[in-house]
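In what follows, a single structure is set out as structure tokens and then discussed.
Removed: one protein chain of the complex. Kept in place: all other protein chains.
Letters A and B mark the chains in the order given here, with residues in each chain numbered from 1 onward.
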Amino acid sequence: MKEEIIIAGFGGQGVLSMGKILAYSGIMQDMEVTWMPSYGPEMRGGTANVTVVLSDKRISSPIVHQVDTAIILNQQSLDKFQDAVKPGGLLLYDPNGITHPPTRADVTVYKVEATGEAARLGNAKAYNMIVLGAFLKIKPIVKMENVVKGLKKSIPERHHHLIPMNEQAILRGMEAVIPIKSYEL
Amino acid sequence: MDTKEIIKPENRVYGKSPVLTDVVMHYCPGCSHGVIHKLIAEVIEEMGIQEKTIGVSPVGCAVFAYNYLHIDWQQAAHGRAPAVATATKRLYPDKYVFTYQGDGDLAAIGTAETIHACNRGENIVIIFINNAIYGMTGGQMSPLTLEGQVTATTPLGRRADLNGYPLKITDLVAQLEGTCYVTRQSVQNAGAVRKAKKAIRKAFENSAGGKGTSFIEMVSSCNSGWKLTPVAANRWMEENLFPFYPIGDLKDK
Partner (left out) sequence: MAEKILLKGNEAIAIAAIRCGCDGYFSYPITPQSEIMETLMDERPWETTGMVVLQAESEVASINMLYGGASCGKKVMTSSSSPGISLMCEGLSYLAGAELPCLVVNVVRGGPGLGSIQASQADYFQAVKGGGHGDYRLIVLAPSSVQEMYDCVDLSFELAFKYRNPAMILADGVIGQMMEKVELREEKRRLTDAEIATLYGSWATTGKPANRKGNVITSLAMDSEVHEKFNLKLLEKYRQINEHEVRFEKVACDDAEHLIVAYGSCARICEKAVELAREEGIKVGLLRPITLYPYPSKAIDEMTAQLKDILAVEMSAGQMVEDVRLAVNGKIPVAHFGRIGGIIPTPEEVVAALKNRIQ
């Protein structure tokens, strides 16, 4: 198993920490992982992105230009990264603020109204966990118990009382994810 | 009293400190360095801290200070002695660490290291030999060269409009919170030597007490660099350097 994922959105949406929790969950499942933040000429205009690779085997390049999954949280990122998804891959996005939806015909597309769901939960900070839940519903590459372990490792101990809230948000995301279009190679 | 009588141990009134080595010093006759080395050696001996003292020698005439005192020495890059001493003291807090630096080393190339070590209040002793000239490289202008003073690089005398003003680095260092003791001393006569030794002792004691940085400027003569006889050099120092760099404590807290 090897999953190459790019997560992209605005700074402040929790893109980097979502990637970190995903990577830590992979470690809890004894996988190899890499987490590479936007670190190149693409890093400008307040956008943030991170590439996460999870694999059963040694990972060669931490920088990949063709991904299995793109998790897209704003229009700029959609414009920029939808072409990076491999044919037959997955594109998951939050439609909030998206005026030009995905156009790729050869990928599977899902959406999750994470902005709205976070508002309904009354917790804007749960946003990235709702998105993570949506992704794990579509591709359950790590078990929920390992995600909880990953959360414990990623979040400083003084904030551990927030873990149940994060779990709840992940579950909400799993419920809220909606398939738009399926594509198989 | 004949010679045999005079050299009997019970008649001895003065001896070379065992902290000084038997190596013949390379300093020019008349230079202040030798006297100041001797005073440091005597203070180390009298405080019984030979095994606990680490010296940091500079680049300049005193680079070879390590040949003259029986202690452990580190020879620093030009100007960097206070940084070298900072780490040494922090890693060996129970040791006595001192730097020995000239006015080019401390106040030109090493100004940043000097200011910041003093400002952090490192528990070290800085012994600063100010002879208002670069001795080792052949008598060029130093930051502390007086206005009008002739040097190899100011053949018509230092001009403020060309070369800037003499830098009163000791006054500057006295302003810093981190220094506990800042003084200006000299060694041109017996009285001055006695006072200078007291100052060195006090500085070493401060270091053990964790009071901060002790900074001793020794206003010194460089008869070779100044192109004067030793006696004339001392007179020139008293007449010209002392009015601009007055002897005495600037700070003692």
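In the analysis below, a residue touches a chain if its C-beta (ideal position, glycine included) is under 8 Å from a C-beta of that chain, and two chains touch if they have at least 3 such contacts.
This one's a predicted model, so the numbers in the text were calculated from it and none came from an experiment.
Contact with the chain that does not appear here is found for just one residue of A:10, A:35 or A:183, A:35. Shown as candidates are B:83, B:107, B:187 or B:200; the residue that touches the absent chain is B:83.
Residue in contact with the omitted chain (choice from B:116, B:168 or B:211): B:116. Although one chain is not displayed, its contacts with subunit A can still be listed: residues 20, 23-24, 27, 32-37, 39-41, 60-65, 153-154. Mapped onto subunit B, contacts with the missing chain fall at residues 50-54, 56-57, 63, 66, 69-77, 80, 83-88, 90-92, 95, 112-113, 116.
The rule we apply is simple: only the chains that are shown with their structure count from here on.
Chain geometry summary: the mean Cα position of subunit A and that of subunit B are 64 Å apart.
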